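Below: one structure in C-alpha cells.
All protein chains but one are shown in place.
Coming up: subunit A.
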Amino acid sequence: MSRLLVEALAVAAKDLRTEFRTRVALNALGLFALTVLAAVSYTVGPYRITAEDRPFLLAVLLWIVIFFAALAGLDRSFVKEEESHTAPLLRLAASPTAVWLGKLGFNLVLIYFLMAILVPLYCILMGYKIQLVGGFALILVSGGYALAVITTIVAAIIARALTRGALFSVLSLPLLLPLLIFLIQGTAGAADGTAETVTSTLRAVLSMGGIMTIVSAMLFPVVWAD
C-alpha cells in the first residue's frame, strides 16, 4: 500500500515538474477559462440578468466555463506520454494503479488550481452572491473531484486512439453531462440559500464520483496494458 502511494506520488510529482517546465495544460486551461470569462463578463456583465434569474443562470455559466476549460487541458496527462513515447517506460517503472492514481492527482491539482483562480474572479466580475458559502465550497470540491476522475479515465482511453483532440470532448462530455446538471442545480441552490438542494446535489455528485472512482480503478489496468 505504501509502495503504491510512493509510486503514485512520484508519477504525480513527475507530471507536475514537466508541466511547470512546459505549462502546456496550465496555459490551455487557464487561458481558455480567462478568455471565456472575459467574453461572458463583457457580454452579460453583472446587471443584465434579473435578480430572480441570477442564482441559476450564473451557475450555468460558471460550470460551463469550468467544464470546457477542463476539456481543453485535462487530456494532456496521458496524451503527452504517448506523444513523447514515454508510456512504455512508465509501464515498467510503476504499477497501473499507481499510474492512474498519480495522473488523477495531477488532474486534481490542475482542476483545483483552475477553480482557485477562476471562481473568485467569476464571482467578482459577475457579481455572483453566494448565500451558503460552505455548501458552495463543498460542491466545488466534490464536483472538481468527479470531473477529474471521469476525464482521467477518458484521457487514458483517447491517448490510445487516433484523432485524440476531438475524441476527448466527444467521449467526455456525454459522461459529464449528468454531473453538470447536478452541479448547476446545487450551485444555484447554494446561491439562493436552499440547503436541501445543496444536500441532494452533494449526495448525487459524491455517489457518481465514488462509483466512477471504483470503476476507473478496476478498468484502468486494461486500458494501460492493451
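Criterion: contacts are C-beta pairs under 8 Å (C-beta built on N, C-alpha and C of every residue); 3 or more make two chains touch, one makes a residue touch a chain; residues count from 1.
Note that contacts and distances are computed from a predicted model.
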Protein name, per the UniProt record, of whichever chain is missing from view ("HTH luxR-type domain-containing protein", "Quinol oxidase polypeptide I", "ABC transporter ATP-binding protein" or "Heme exporter protein C"): "Heme exporter protein C"
Listed residues A:148, A:171 or A:190, member touching the removed chain: A:171
Touching residue (missing chain; options A:79, A:190 or A:204): A:204
Chain not shown: contacting residue from A:31, A:116, A:133 or A:222: A:222
For subunit A, residues in touch with the removed chain: 150, 153-154, 157, 160-163, 167, 170-171, 173-175, 177-178, 181-182, 185, 200, 204, 208, 211-212, 215-216, 219, 222-223, 226
